[in-house]
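I'd like to ask you about the structure that follows.
The complex is shown incomplete by one protein chain, all other protein chains being positioned as in the whole.
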Amino acid sequence: MTTLDERPATARTQHAAASGSGARAERPAPTTMTMAGAINAGLRAAMERDPKTLLMGEDIGALGGVFRVTDGLHKDFGDDRVMDTPLAESGIVGTAIGMAMRGYRPVIEIQFDGFIFPAYDQITTQLAKMHYRSGGAIQLPVVIRVPFAGGIGAVEHHSESPEALFAHTAGLRIVSPATPQDAFDMIQQAIASPDPVMFFEPKARYWDKGEVDTTRVKAQLDTAAGASTGTAEMSRARVAREGSDVTVVSYGPTVRLALQAAQVAAGDGTDIEVIDLRSISPLDSDTVVKSARKTGRVVVVHEAPTSFGSGAELSSRVHEQAFFHLHAPVLRVGGFSTPYPGAVFEHDYLPSLDRVLDAVDKVMAH
Amino acid sequence: MTTLDERPATARTQHAAASGSGARAERPAPTTMTMAGAINAGLRAAMERDPKTLLMGEDIGALGGVFRVTDGLHKDFGDDRVMDTPLAESGIVGTAIGMAMRGYRPVIEIQFDGFIFPAYDQITTQLAKMHYRSGGAIQLPVVIRVPFAGGIGAVEHHSESPEALFAHTAGLRIVSPATPQDAFDMIQQAIASPDPVMFFEPKARYWDKGEVDTTRVKAQLDTAAGASTGTAEMSRARVAREGSDVTVVSYGPTVRLALQAAQVAAGDGTDIEVIDLRSISPLDSDTVVKSARKTGRVVVVHEAPTSFGSGAELSSRVHEQAFFHLHAPVLRVGGFSTPYPGAVFEHDYLPSLDRVLDAVDKVMAH
Amino acid sequence: MAAGGPLSTDDLVQLLTPAGERIGHQQFDAYASHLTPEELRAMWRDMTLVRAFDKEATSLQRQGELGLWVQSWGQEAAQIGSGHALNSQDFVFPSYREHGVAHTRGVDLVEVLRIFRGLQHGAWTPADHNFHLYTLVIGSHALHATGYAMGLTKDGLVATGDPAKDAAVVAYFGDGATSQGDVAEALTFASVYDAPVVFFVQNNQYAISESATRQSRVPIADRGKGVGIPSVRVDGNDVIASHAVTRWALEHARSGQGPVLIEAFTYRMGAHTTSDDPTRYRPKAEEQLWAERDPIARLEAHLEAAGELPDEFRAEVEAQAKALGERTRTTVRGWTKPDTLGMFDHVYAEPHASVEAERAWFDRYQRSFADQEATR
Partner (left out) sequence: MAAGGPLSTDDLVQLLTPAGERIGHQQFDAYASHLTPEELRAMWRDMTLVRAFDKEATSLQRQGELGLWVQSWGQEAAQIGSGHALNSQDFVFPSYREHGVAHTRGVDLVEVLRIFRGLQHGAWTPADHNFHLYTLVIGSHALHATGYAMGLTKDGLVATGDPAKDAAVVAYFGDGATSQGDVAEALTFASVYDAPVVFFVQNNQYAISESATRQSRVPIADRGKGVGIPSVRVDGNDVIASHAVTRWALEHARSGQGPVLIEAFTYRMGAHTTSDDPTRYRPKAEEQLWAERDPIARLEAHLEAAGELPDEFRAEVEAQAKALGERTRTTVRGWTKPDTLGMFDHVYAEPHASVEAERAWFDRYQRSFADQEATR
């Protein structure tokens, strides 16, 4: 399957410029990878870059994780760096914190979104706050990888989108890649970052393929300022498609949907600008506000329930900062205020092309 | 200390009408109570009403809770109904779920806001979802009382406002009283409700006094439809002060601040309408939108960090539903995107009279 | 793993040898002595039916009729043996693999598949069977079971002296689950409140790909020692022993003596679920070894040696299994998607503004398509 969300030309050039890498001449041809493969390659690169990087989680060793994202890493790096842990999420995050204090960079895999909650206390009261409470003396470069969101016909607790439940807590960075390229780059930037990062992987996109240039982020992270540059870069939104009539903002699993909507709307003469947030905390509202001032119309799309979701924060900020440029209120398209329903209902529950276009029509009506 | 937020005349009359109680003639004179005392009295009334109601928590027995909210109840109801539990919040909520399945109505006290997180998984994946996943076969009438928010000069983890971290999850009701009267009524309505309710008690208001009419909610809950009427009633916002220029929306600890702001602004000729939400889930946006359409200007105030807080949801809804009536964007006044700081900083961190008035000035500038 | 570890087979209570020979046991013989050949045949029938159903469900999943299936294959003795020890007033909190126990509680196995077809999250009414919904979040339900048991005590349904009244709770979970904080807290609450709950751990040696040695360096049964809960290790492939220790444990709990922890040592003969690939983490030889220790074959050998498994009975059970398989196939294939608006039902028991508003919106939205169709 080829993805619709590959617009590497602009975005990549922009990045290359930002990182100041002069290696363009020798750049090899990009490789085609799935998102799962890109994360796997990114983890491997990070482990090769820094011997203190290690992986922790349930079934990530011999099995390679239930999604095979860590496939082959246990074989190559051994028990000491790819650790199958006891079945206890709080224990995983809590011991990772201790290891980070000892100088390690643990990268945790939580098996599914719905199983992050036993670790909620360690994430919210310990991981997030340690740098602050120590007055900067303790850095906790822990990455928590969470395969999240729905669309794969799974049973209960395997399709949730809990990102807003973490974004409200200061001290955590929350990111989510939408393309194999970003998955490859951002996992490495997240690992290099001195801050704790929650890395939400859109599991329904794991097998989507895309071109990946493996050289750029390497050049970036090999510099002295690499961790800072990388952290800043993964915190910025990406304009995935330029447009002039409506801004559709999304991240992770639904960026593809936003691009599909843009394609369909283009046929109707509506020119949609698609923004891939990439980061939820920090939220790059500047990029969105700039676009909102241009188009005057904004629709936010995510899978998480609309109520109290991250779209609410984005909507509030756009109104606060671009109110007098807006032709219509910012509309939100998200999951409903119900638990994630049985799999037969999930395509009714999730934002669909029709629902996104319906919202676009509504904002265009003004 | 007398509170500023007592406007019983309108609100109470409204309620009495809503509950259809005809007992007005024999109504005894209202009693003066602190909010802590009102909750204590409400718990006692609920325990007398239904022998299945029982209390669980740390130090709620002989000690009467660290805030003395359960004072005297252990003495009068015994070990079996006022249960000092092991020091394990997940265990408290998890066993309460089991007891509720067996027909009990457990009312849990979590000692402080910052200690709710070890129970987060049980609340989010079990308590909230059981009714849905059982297709309505299992009701879990569990109430979780959480003394929350700051302003009392406490150490870390004792001043947090985590309500938005629960409001995003369907299946929970989230309420917070701002006055002794509401505390007395709402705790009983929450206990009578067949749904799980998180009851956020503004600890800095525990010792504020107010008049409490103890008869109205009794008459309501003694009726066959009492649980439904009560649930509906505690889910509705209350207009704490009518005004025409700006709507200031708040709940729990900051309602008093909103009323203070209204008083000060009145001196400057600005007429503020103050809405006390009382419920965060459901969020009575209808009442707020109605007010917004009237005043055209809205400011939301809460102690929780502004980013991804409940004010974001409210702001989004007001914009979505009253955009063309607004003179200015909805502004939010809340805590900052930092962990709750050391106590010496808390009055800088928390919304203050000046910050609320500053926001009011800003929306009035349009 | 060193001797004494979680894979050790020492100290397992056994009443049937792997060859099917009935042996004695000082403490637990008394809890199996009531078992007539008829009752043993009933257990064999249940085990056989559950396995046939399990196979059918597996092939339905392969055919795309189910999103996922979780096999109980290999764990039938632990489940049917313990399930047969329950009284109707006892209450069970299963994990997600307890199809055998579900069957003993009168849950129609076919209905269980609604969950795995994605139609609903719970597929039976717990109060009808004193059998709670499956719980997928590992370990969570151990606390619910403990709370429920505390409620039984409050209700005066423990140590009444009336065996028709005294009740207890059984919580089933796996070896992996014993690492969860919630399970530890459940053990603590149960012991401190002397709750009538039996924690029944099926140590099937794996938590997905992870060996039980990843969860513990001592036998899982030792978890009881940490909180003063009596515990016992039983051969979970021995249906008679599984039955006997559970009877003992339930009597202990029902009579007010508090909780018990049972570790039933067994083997997950199949994959973790139909999504799993055990070839990645365990040797074929190990699987073969345990295939030879098949729990159904063991009881079968016992009954046959005693001449208690006549051909007519075998034929009858075979026919029942076939019928169950057919009913499973046709029922599952007949299930259609329910009304979409049902997705909004039962979020709350009382109306909630967001749910009501979204339901109404979705209804209008759906109808707008129908209207478009109609006007075309």
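We call the chains A, B and C, going by the order they appear; numbering starts again at 1 in every chain.
In this text, a residue touches a chain if its C-beta (ideal position, glycine included) is under 8 Å from a C-beta of that chain, and two chains touch if they have at least 3 such contacts.
This one's a predicted model, so the numbers in the text were calculated from it and none came from an experiment.
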Hidden partner chain, touching residue among A:195, A:213, A:276 or A:346: A:195
Selected residue (touches chain absent from view) among B:87, B:232 or B:266: B:87
Selected from B:29, B:344 or B:365 as touching the chain missing from the view: B:344
Given A:46, A:97 or A:318, the one touching the chain that is not displayed: A:97
Chain not shown, touching residues in chain B: 58-59, 61-64, 66, 84-88, 90-91, 114-115, 117-118, 153-157, 307, 336-339, 341-346, 348-349, 354-355, 358
Where the missing chain touches chain C, by residue: 179-182, 184-185, 188, 191-192, 213-218, 222-228
Touching residues (missing chain, whole complex) on chain A: 80, 85-86, 88, 90-91, 93-104, 121-122, 125-126, 129, 131-139, 170-171, 173, 193-195, 227-228, 231-232, 235, 281-286
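Throughout what follows, only the chains that are shown with their structure count from here on.
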Chain centre separation in whole Å, for chain B relative to chain A (CA means): 34
Computed distance of Cα centres, chain C from chain B, in Å: 41
Between chain C and chain A, distance of the C-alpha-averaged centres to the nearest whole Å: 37
Sequence positions of chain B contacting 2 or more other chains: 121, 125, 129, 132-133, 170-171, 281, 283
Residue numbers of chain C (touch at least two other chains): 120-121, 137, 181-182, 347, 352, 354-355
